[in-house]
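First, the structure itself, so that you have it in front of you.
Just one protein chain is left out here, and the rest sit where they should.
In order of appearance the chains are A and B, and numbering begins at 1 in each one.
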Amino acid sequence: MAYKDTMSAEAISALGGAVEELLHIGKGAPRTAEIDKVTGKAVYIDEYQRPGMLHGKILYSKHAHARISSINTDKAKALPGVRAVLTGYDVPDVRVGFLGDQTLLKRDVVRQYRDEVAAVAAITPEIAEEACRLIEVEYEPLPAVFDPLEAMKPDAPLVHEVDARGRPLRSNILPLPWKLTAGDVEKAKAESAYVVKDEASTTWINQCCMGTSGCVAEFDSNNNLTFVSLTNVVFGAKGRIASYLDNIGLKRKRIRVLNPVVGGSFGTKLDTDIYEFICIQLALQTRKPVKLQFSRDEEFFALPPRQAARFTIEQGCDKDGHLTFRKCEAILDNGAYTSWGATTPSVMMLPMSSMYRVPNVLFQATCVYTNNIYSQAMRGYGNPQAAFALETSMDHLAEVAGFDPADFRMINRNQPGDVTPMECKITTCPLDRCITAVREKIDWDQKRGKGNGRGVGMASLIHVAGGARIYMSDGTGIRIKVTENGELDVISGSTDQGQGSPTVMAQIIAEATGFMPEDVNMIFGDSALGLWDAGTHASRHTFVAGNAAVRAGAQVKQQILELAVQYIPKLVKSALKKQKRKNPDFVEPELDYSLIDSPEKMDIKNRFIFPKAEPDHPYFRMEARDVVRRGLHVGTGESKHVVAEVFWDPPTQMLNAEMKGNYSCTYAFGAAGVEVEVDKETGEVKILNLVSAHDVGRAVNPILVKGQVYGAAYQGVGMGLSERVQVVEGKVVNGNFRDYKILTAKDTFPVEAVIVEDPDPAGPYGAKGIGEPGLVPTAPAIANAVYDAVGVRILDLPITPEKVLAALKAKGE
Amino acid sequence: MKQEIQFVLNGEQVFADVDPQWTLLYLLRNVFGYTGAKKGCGVGECGACTVIVDGEATNSCLYPVLEVEGRHVTTIEGVAAPDGTLHPIQQAFIENNGVQCGYCTAGMIMSAKALLDQKPDPTEEEIRTAIAGNICRCTGYVQIVESIQMAAARMKQ
Partner (left out) sequence: MGAFTYHKPATVGEAADLAAELHGARFVAGGTDVVVLLKQRKIDPANLISLRNVAELTYIDSADGLSLGSGVTHTRIANHDYIRARYSALADGARVVGSKQIRNVATLGGNICNAAPSADTACPLLALDAAVRILGREGEREVPIDDFFLGPNKVALADGELVLGIKLPATSEKSGSAYIKHSRRQAMELPMVGVAAWVSVSIGGSEERCRGALECEHTPDVIQLLQNEEVVLEDVRIAMGVVAPRPIRAREAEAKLKGQVVSGALFESMGDVAVSECQARDSFRCDAGYRLEMVRVLTKRAILKAIDRIMRPGREADIDLLW
C-alpha cells in the first residue's frame, strides 16, 4: 500500500520560515466573537421562534419489551390547542437509523423504555405534554433481555425478529463483525516472557449537554424544508433527512439545515435522532413550524449515552519489557437499536493496535441487541473505553514484568516514522515528552509505590488529530470574502459547538491573510451557504477547517497583492496629485515603483500592505481595504472582488476490508498523571493532583487549548469516579442532575494542562486536533493510582466507594 | 386567572399580568423576553436559570412568580452597563475562556456577581461554593474560577 505523504506543499509554505514571525497564532485571543453568550443574547434552540410555531412532545414506552395492543388518541385529539396527534399508524412505515432497525413511531412492538409510541403538536409545550398524558396505550409485556452475555445465548428472547429488509433474525448479535488482526498473536504469546489477562468494563455515560436537545422543522408551500438543528454534521443530517423525505414520497425537495447557538455537543449531535424525524413529520402534518425540545428527563432517558463496553484483554512482553502482543475482545451492549455506539469499535481499534509499539494484535468486538437504552458517540468515541482496558492492563503487565509503569511506557512509546499494525503513519510524536512532563509534575518518582493510602497513576493516549476518514470525504469547504470595509466574511461548511472555533478560525485566517482576528466574521452551520463538510467531530475541526482556511487565506492575500500591484501606484499618484493641487509648492517625491511591481515583493500584516524591501515606506504602505475597495470600483467593467473558496480533503485513506489504513493525517499523543488518596474506611477516592500533558502540534490559542484539556479531564474524572447512567431492567433510574453525578465546582482538585508543542507539518501552522484527547487517559490513570495507593485494581468503571471498599475487604484490609 | 405584579427588573419598575402557576423564569423568558436565564433542568439542579433577587442568587425556575412582587430582580441582561460596556466578570469570561458553549454562562455570571457584590475579595473556596449550584459540562470550572478571580482583582482597582 502506497504511503501518501501527508505533508502538502502548501502546508510547508504556510509554515515556511515565517513560523517565528506569527502574529496571531499562539496568542490567547479573547472570545469576543461570542460576546452574546455573556450578555444573555445568544439564541439557542430554546429561544428560536417562528411565526405560528407549534410545540411537539413525544410519548414513550412504559415497558422494556412489549406488544402494543391498543392506542387510543381520542382524548388527546380533543384537547383544545392540540394540532396533531401521531402514532405509528399515522406515519409512513419507513425505517431510519444506522442499520435501518427502527421506525419513527413504533407500531406493534416496543423494545426499550425510550421507544417513541406517539407524538403531539400543540400551540404550547404544556398543552402538548398534557395531550401526551391523555393518550391511552395498552401493552402486553414480552420477555426482555438486559445483559449482553445473556442476549448472546441461543435461547435468549429476540429483540428483533426481522432485520431492516424483513429477513428473519435468529440471534441478537449484530451483523457488524469488527475485527482487526496483525501478526501472529498466539505465537507471540507463547514466546512472551510475561503475559497478563484482565477483564475491564465501562458503563453508560450521559453527555450532559447543558442545553437540551431540540429542533425546529418548517416546510414552505413547496414542501421544501428548513430544519434548525443542533447537528454537528449539517450535511450528514441533510443527507439522512433527504433520504427519509424521499422514502415518504417527497422527492427532490430542497432541505436547508441551520444551526442555532449550540449548548454543548460531546457526541450527541453526530447522528440524526428519532425526535428530529418526528418533529419533521409533525411539521409536515400540521403545515406549521414545529419545535420539539427535550426536557432534562428526556435528555437522560431518551438520548443515547456513551457506549458501554466489556473487554477481555491480554498483553505480553519480553524480558526487556517490549510488548510482544495484544489481544482484546470487546462485547458491546448495543441496546435495542443501532446508532453510532455500534461503530465505536472503529475507534477502539486505534489504541488497541497503535498505542505503544506492539507488533502482534488481535482486536474483536461483538455488538449485541438488548432491551436497554441504545448508545451513540461521546467525546473520544470508543477510545476512552478502550484506553481504560489497555492502560490498566499496561500497569498490570509492568508490575508482573518488574518495571516502573512510566519506564514501561517509555520503553514501548510510539516514535516518529512508525507505521502501526493498523497501518497508521506516525509522523510527529512527542509522547516521550508528554510522559516525562507528567512524571516530573506529578512527582512520580517520589510519590509512587508508597502504599500508604496515597498513590500515583499514569496513562497515555493516541487519537486521530488530522481528520478521521470515516466517510468517503473527510473534506471541508470554506469561503472568504473581503468586503470594501476590510471585513472578512467567512462561511465555513462546518459547525461550532462552543469549543471556540470562531476565535481559532479568526486567528488562523488573520494570520493567513494579513488581517486582524477581529476583522473576521465567521458563519457556521448552514447547509445552504457552506460548502460540504464532514462535521465537527473526531477532533477534526481546527485541523481540517484550519487547513482549508490557510489555503483560502493564502489565495485572498495573493488576490489583494495582485490588486496592489495594479492599484497602489494609481492610488499613490492620485494622492500626490491631490496634494499638489492643494499646495502648489509641494515637490513630488521620486518613488521607486519597482518595489511594488509584483505580488512577491509585497506582504500584508495587521491589515497593511507594504513592500518587503521597505516595510515602512511612507507612500506604498497602505491599508489593504483601500486597495480592495479600489479594485471593486474600477469604472471600466474590470472590477474584481476579493473572494476565495477552498474545499480541502485531507490526503488520508478509508479503512480497508481488514480495517487498516492511514485514516488521519496525523495522530495526537498525550499522557495523564493522577495522584490520589484513598480513604480505606469509606472507599472514597480523592484526587490530590491531576496533570494532563498533550501533544497539540501547535497551540493556535493556548488559553482555548487549555480549556479543552481541563474540560475533557474533568469529564474523564467523572467517568473514572462518579458518572454512570443507572439502567435497571432497561429503565434509566437516575435521570437527573441530583442522581447523575456530574462533578460540581466544589469537586475540585489541582489540575494542570501541559501543552507540548511539536508543530506538525500537516497541520495549519502545525496544529493538531485536541478536542477529545484530554478525556481519554484520565480514568485509567485514576485506576492505576488507586492500585498504587491501596493495592486494589478496580477494572469496572466508575470507581465508586462501594467497589473500592469491597475490594479492600476482599484483600483483607 | 391573571394577577398583576409590580417589581424592579434590572433597575426599571415594571408591571406584569401573571398566572400564579408561573415561575420567575417563565415570566422573564416569555413576558419580558429576557432569555439569558435558561431552563436547564427546571428543578433547581443545574443553575442555568440563576438570577439575583434582592441581592441573592436564586434559581428562577423554582421561584413562584407572585413572590416577585416588590422585589429587585437582576438578570444577565442587566449586568453590562447601559452603553454596552461589559461588567468585569463578563469581560473576564470572554478573555479567559470562562465561556465555552455558553449555556451555563448567564447563570454562572449571576452567581459570581451575587458573590462579588457581597464579598469583593473571595477565596477560591468561596467562589467554588458560590458556583457549586451551576453545572458546567465544558470547562471543568478551572477557567471560570480564574475568570471570577480576575474580575475580583480588577474590580478592586
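Keep in mind that, in the parts below, a contact is a pair of C-beta atoms (placed from the backbone, for glycine too) under 8 Å apart; a residue touches a chain by one contact, two chains touch by 3 or more.
Worth saying up front: this structure is predicted, and the values here are computed from it rather than measured.
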item	value
Hidden partner chain, touching residue among B:G42, B:G102 or B:G140	B:G42
Residues belonging to chain B that touch the chain removed from view	20-21, 23, 42-45, 47, 50, 56-59, 62-64, 66-67, 69, 111, 114, 129-135
Residues of chain A (touch criterion as defined above) contacting the omitted chain	679, 681-682, 722, 726, 728, 733-734, 737-739, 741, 743-748, 800-802, 805
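FYI, only the chains that are shown with their structure count from here on.
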item	value
Whole-Å separation of chain centres (CA-atom averages), chain A against chain B	30
Touching residues (chain side chain A, partner chain B) in the complex	28, 30-32, 34-35, 37-44, 46-47, 207-212, 261-266, 295-296, 497-500, 703-704, 706-707, 710-715, 736-738, 742-746, 748, 751
Contact set on chain B toward chain A in their complex	34-43, 45-46, 48, 75-77, 79-80, 86, 90, 93-97, 99-106, 109, 127-129, 131-145
